[in-house]
Structure formats: structure tokens, C-alpha cells
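Omission of a single protein chain aside, the complex is shown with its protein chains in their original locations.
Let's turn to chain A:
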């Protein structure tokens, strides 16, 4: 039998995503497009299919591409260190969808791409807010959860009661929702509240506070450490 993985989402949402269960399946050939599923997912597939089925990884970079599933593969895989799995971008967006604060935390020159992701996620937030699926005790919940997974990123949202949106983009695809909510957004919200309490901050205008920027970068750093450990 033959199975094809062409997106990260597919692995997660399909029944094969549950660890160990895939092991009971006897696929002779597993074909994965690494670019689409993300390098991290390879490890997961190796756990899912521990038997002697042939895993084929297709990737644009030769170092990603390997035809066999041996121990050798493990160290030929891109080493995704803890520092690389991290929050790459955070943003505060006002109630009229005007950006109040946007900060990326990558070395690479991909600010535009991250801004684009944040911008796209605003539509997802609107959609969630206008079609609430949850009710009752969840009514006052400000955490919107995973907005959408992309190839390499996960995007989370948080909506305050004043319709200010916080958006988080992370490359850590194994991050837990509860961690994002309690360890990141709660602290981030507190930092935001203090920043807007500055009498020199004009509501609805960009947040220029250096203290806020510092606090945010500390929250981002400590979150990376907390979730990888």
C-alpha cells in the first residue's frame, strides 16, 4: 500500500497523526513532500511508521532528501534546535484592524512575509468572532486558539474585550495551546495593559514604548525556554 503526505495539516488531522497508531498500518511506501510538511514532521513520521516500510522524503534541498529510513537518516535530517523553534513574530492590532505594534524576532529578512501572515490572520479572527461556535462558559474566553497552521508556522490569536487583537506566529509546530494561552498571552496582555496606561500613549496609536518592547522580547525569550524544556 501507498500513502502520500503533502501537507503538515494532513498528518495532524488524519488518524495517522496519533502517535503509535500509524505503526499498526502496513504501508509499503510512504511518500512525503518535506517542503509541505515541514522538517519537524519527519521525526513524527518515523515514529508513526516504525516498521520496515519505505519512507520517501522529497525536498528541494539535497540535505533534506533521503530515500531510506535508517539511523543515518536521523542525523541527516535538518537539526531543528530549540532556539530555532521559537516565536518569530508578535503583533498587536487595534479594533479597526490598524497595526499598533508588530515585531519579528528572526535574523532573516522576512519581516514582510511575517507581516503578511499576520495580516491574513485578521480575516480568520473576523471569521471566528462573527461565527462563534462556542458558547456558555467560553463566551468570555479571549484566547482564540490556533488560527491556522501554515507550512512552517503556527498562528495563534487572542482578542481582548476592547477588540484589540494579539497575534503570535511561531515556528514551533509542537507548541501546546494551553502554554500559548497561559504562558504567553496572559503575560503579553499584562504588558499591553501597562503600556497603554502610560499617560503619553495615545489610544489607537502605535505603541512606541521601549519598556513594552523589552518586556515583550523577554516574554518571547522565556516562552521559548519554557516550552522546549
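Couple of notes before you dig in:
In this section, a residue touches a chain if its C-beta (ideal position, glycine included) is under 8 Å from a C-beta of that chain, and two chains touch if they have at least 3 such contacts; residues count from 1.
The working rule: contacts and distances are computed from a predicted model.
Matching "Piso0_002076 protein", "5'-3' exoribonuclease", "Trafficking protein particle complex subunit" or "Ribosomal RNA-processing protein 42" against the UniProt entry of the left-out chain gives the name "Trafficking protein particle complex subunit".
Set against the missing chain, the residues A:97, A:198 or A:218 yield one that touches it, A:198. The residue touching the chain not shown here, chosen from A:103, A:121, A:171 or A:209, is A:209. By the touch rule set out above, chain A reaches the unshown chain at residues 194-195, 197-200, 208-211.
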